[in-house]
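A single protein chain has been removed from this complex, and every other one stays in its place.
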Amino acid sequence: MAMVCLSDFEAYAKKYLPKIAWDYFAAGADDCTTRDENILAYKRIPFRPRMLRDVSVMDIRTKILGSEISFPVGIAPTGFHQLAWPDGEKSTAKAARAMDTCYIASTYSTCTLEEISTAAPGGLRWFQLYIHRNREASRQLVQRAEALGFRGLVLTADLPYTGKRRDDVRNGFRLPPHMKVKNLERAFEVCKLSPLDPSVTWNDIYWLRSLTSLPIIIKGILTREDAELAVRHGVQGIIVSNHGGRQLDEGPATIDALVEVVEAVRGRVEVYVDGGIRKGSDVLKALALGAKCVFIGRPALWGLAYKGEEGLQDVLRILQDEFRLSMALAGCASVSEIGQHLVQFSRL
Amino acid sequence: MAMVCLSDFEAYAKKYLPKIAWDYFAAGADDCTTRDENILAYKRIPFRPRMLRDVSVMDIRTKILGSEISFPVGIAPTGFHQLAWPDGEKSTAKAARAMDTCYIASTYSTCTLEEISTAAPGGLRWFQLYIHRNREASRQLVQRAEALGFRGLVLTADLPYTGKRRDDVRNGFRLPPHMKVKNLERAFEVCKLSPLDPSVTWNDIYWLRSLTSLPIIIKGILTREDAELAVRHGVQGIIVSNHGGRQLDEGPATIDALVEVVEAVRGRVEVYVDGGIRKGSDVLKALALGAKCVFIGRPALWGLAYKGEEGLQDVLRILQDEFRLSMALAGCASVSEIGQHLVQFSRL
Amino acid sequence: MAMVCLSDFEAYAKKYLPKIAWDYFAAGADDCTTRDENILAYKRIPFRPRMLRDVSVMDIRTKILGSEISFPVGIAPTGFHQLAWPDGEKSTAKAARAMDTCYIASTYSTCTLEEISTAAPGGLRWFQLYIHRNREASRQLVQRAEALGFRGLVLTADLPYTGKRRDDVRNGFRLPPHMKVKNLERAFEVCKLSPLDPSVTWNDIYWLRSLTSLPIIIKGILTREDAELAVRHGVQGIIVSNHGGRQLDEGPATIDALVEVVEAVRGRVEVYVDGGIRKGSDVLKALALGAKCVFIGRPALWGLAYKGEEGLQDVLRILQDEFRLSMALAGCASVSEIGQHLVQFSRL
Partner (left out) sequence: MAMVCLSDFEAYAKKYLPKIAWDYFAAGADDCTTRDENILAYKRIPFRPRMLRDVSVMDIRTKILGSEISFPVGIAPTGFHQLAWPDGEKSTAKAARAMDTCYIASTYSTCTLEEISTAAPGGLRWFQLYIHRNREASRQLVQRAEALGFRGLVLTADLPYTGKRRDDVRNGFRLPPHMKVKNLERAFEVCKLSPLDPSVTWNDIYWLRSLTSLPIIIKGILTREDAELAVRHGVQGIIVSNHGGRQLDEGPATIDALVEVVEAVRGRVEVYVDGGIRKGSDVLKALALGAKCVFIGRPALWGLAYKGEEGLQDVLRILQDEFRLSMALAGCASVSEIGQHLVQFSRL
């Protein structure tokens, strides 16, 4: 089976992963409408490709929060990578470093932050945080991450409670006994994800600020109002996200929400987006609409499921090649040439 | 089979109910376009979820016409509950009371109003009325309902004649001989639903007013013009309804009609909506667009068909849990925080 | 098999007619897009039904060009009725008279005008004319029709050449040897439909005017510009029609074109519409948008195919019942109460 595009990896993962793991990764909330809209919304945005521009030398590198990456695609935070591949997040970290991009490690990793750091020293990594009822546990996590060289703190804002994913309910999903949410082992038992704190508010960003000098990126913003609040509370970046359609179903597709967030932010902080990226040309559209970088969630897991570190590199390399080709065919030789003129705005 | 969401109950009912009963409950008029649009229209309304609001303490209670209910979902009037479960409307009344919400009992119940009252004393109930050619029969019904403690009178306005439901015609639908429309037994034989009065007009609301001190709620309004007339004729509430798509096919979906009715009413009376509610997030959308409460028809029947009183409680509990979760994920901790800002209005 | 709605007759005809006949009647031009759009376009027009209006006494009669008919549905001109039923147009004429409505007999009838007249004396009939290269033949036809008591002359304007109906080409469609286009037998052999005159222009309406005192109705108008020309050239009526989607594919659905034609005509002549009528509520929509009457083509043939005169009466009776019921459910007690307020205009 030739692995030509990301859906080849999806088909592989669906075929070879245990059903309960596949279902967990694939799950969307309720009717999975938002999960699927994330993908469909990209298709509704037509390009306006330009011709006869010198694209013989292509430069697809970019910077996020000052760190250079090989192309504007990073790894979004997702939990439980050992469900996809035995070495779990250690493989993810190695692949991200090999491809010279950013990996956002999840609180719900099945490897410790220390294991992740040791597996790929020097890689660009951010740490994703859920704030727990036990604030001391969260404080320790943040400070461990900073000490280990993580270079950004990603606060997930859209999970005061876990969304209703019907298949997980039917399957009675929980981690197999030999896997642990290791980062939290010392603090408490979290297999049921229960100790998240639903009372978190914008003021808690000030509390986070007091704990760390890392840049704070807020993840899960979908409206101009919340984008404005995020900027006012001093974050350094915003990830437009609907948690892969796993939280509130029937909210906006992320690429649609990106437009309004970018407009509200007016360049004051960097804006990223995740959800629905399946081709290099999706990356190009996201950048044309103002994203500084995109993050992939499920496709990274499919890559892991295929061949661990190597499989994830394959996924990233395909996206990289497709992104470079899309740029060239649209008439852009470097990321700095990408702009809103590349897409048909009136159809949004 | 795990009962995770309302469509699980639908699948159960379709499998286990006699075909003639399933067809009767499922029927829509003509091509069933409106029946199906009621559901699809909800999907066209995207949320604008807000983040980082304290949702640790959730309050989903509300009041309708002064009576508090545990959450803004009641039981719409539907006929012939014994087709779904042997104890019929007695089970419905018990489940509604157990879940602390409102049950609108239909004129076409297969239990008497007295049986319904006795089954669940103290429950919040409204009585749904069709005005018959024999006005004396209708008068008696209204006054029996008031005497039995029903707290609202729901006048159905959209059935001067019965809509054309093709499957019922093909099946030659009529009640099995051992079931009766008991409330009307003393007055006349109604198996064919014939004695409804198609000459009813707005002035008959004054006649109803003269019979009872109960609040009058009019059901079946779909336009701003009729909403204005309803307010002017002194009703206390409006249920935006198209009779589950069983009357005039190809009218508006109720959630679309709700917007114009709410605008026309300008808060002078309470507005409710039925039709197409299949998830807790549908309830949230209806409230965001101005409904004080929603009512469920077919899903209640599926619950009855599953396990009678207990099955209907399951249906209501699932809706309640989903509604609470949707509210939290949209950033609302109480019903009073729900408003039009929660939905993408421009797409309506 | 119960015949409950028009699609039951369609299914019957598809099952029992010889394939070559079914294909001929069902055929649309090219990709059949317009044929199908005629039906779909009705579904895109939502009703705005009104409640609590006295609909106990329903009056569905109307007048076309001064002649009263039992309800606003007539029989559109279609050819070769003997392909559907042995008695052909004689049965059609009888059914139309029995149901007290108008039948437009086609030039391409398989019975003579005399046979049609004799079969149902006194019935309201119009005669549909194609102008042939042999103008004398056309003149004779017009004058025979007038002498036989036909009360209108319908000039088909959209067939300078026959549209490309792929199935007819594949089937090598031609009339079976025992059938004849009898009206033209004396003049010439027309099995291949060839002698139509593609040089006809608006001025030929003056020529027709000189031949007969019958009202002239032009059939096949789809634009405001042609509607204006029709009025200026002195026709008495316009049938908005795309020939059932059998001529130029991908023109407008007739119900969409009706709106612009009605606006252009501003009441100066009567406007009718054919194409896509499948339910009584379609008739109501057409009248709400300004049609004085609709005409049915294929459904009449399905009725003939089912049981000849009796089958066509069944079709008409179903449409009549559905139309009456739709009117009542929309809040109209008589045809004069039907108006644009009944449909959601903004969605057109």
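What to note about this one:
Each chain carries a letter (A, B and C) given by its place in the written order, and its residues are counted from 1.
Keep this in mind: a contact is a pair of C-beta atoms (placed from the backbone, for glycine too) under 8 Å apart; a residue touches a chain by one contact, two chains touch by 3 or more.
Just so you know, these numbers come straight off a predicted model, no measurement behind them.
Hidden chain, full complex: it touches shown chains A, C. One of C:Ala27, C:Ala157, C:Val271 or C:Ile338 touches the chain omitted from the figure, and that residue is C:Ala157.
Per the touch definition above, the residue from A:Arg53, A:Arg174 or A:Arg266 contacting the chain not shown is A:Arg53.
Subunit A meets the missing chain through residues 2, 4-5, 42-43, 45-56, 279, 281, 322, 325-326, 328-330, 344. One chain of the complex is left out; on subunit C, the residues touching it are 30-31, 33, 157-158, 160-161, 163-164, 166, 169-170, 197-202, 204, 218, 220-223, 225-226, 229, 247-252.
Going forward, only the chains that are shown with their structure count from here on.
Contact with subunit B and subunit C alike is made by no chain in this entry. Overall, the chain located most centrally, as judged by its C-alpha mean against the mean of all protein C-alpha atoms, is B. The two sequence copies subunit A and subunit B touch through a face in which the numbers common to both fall below half of the numbers used overall.
Subunit A and subunit B, compared by their mean Cα positions, are separated by 42 Å.
Mean C-alpha positions place subunit A and subunit C at a centre distance of 60 Å.
Residues of subunit C found to touch two or more other chains are absent.
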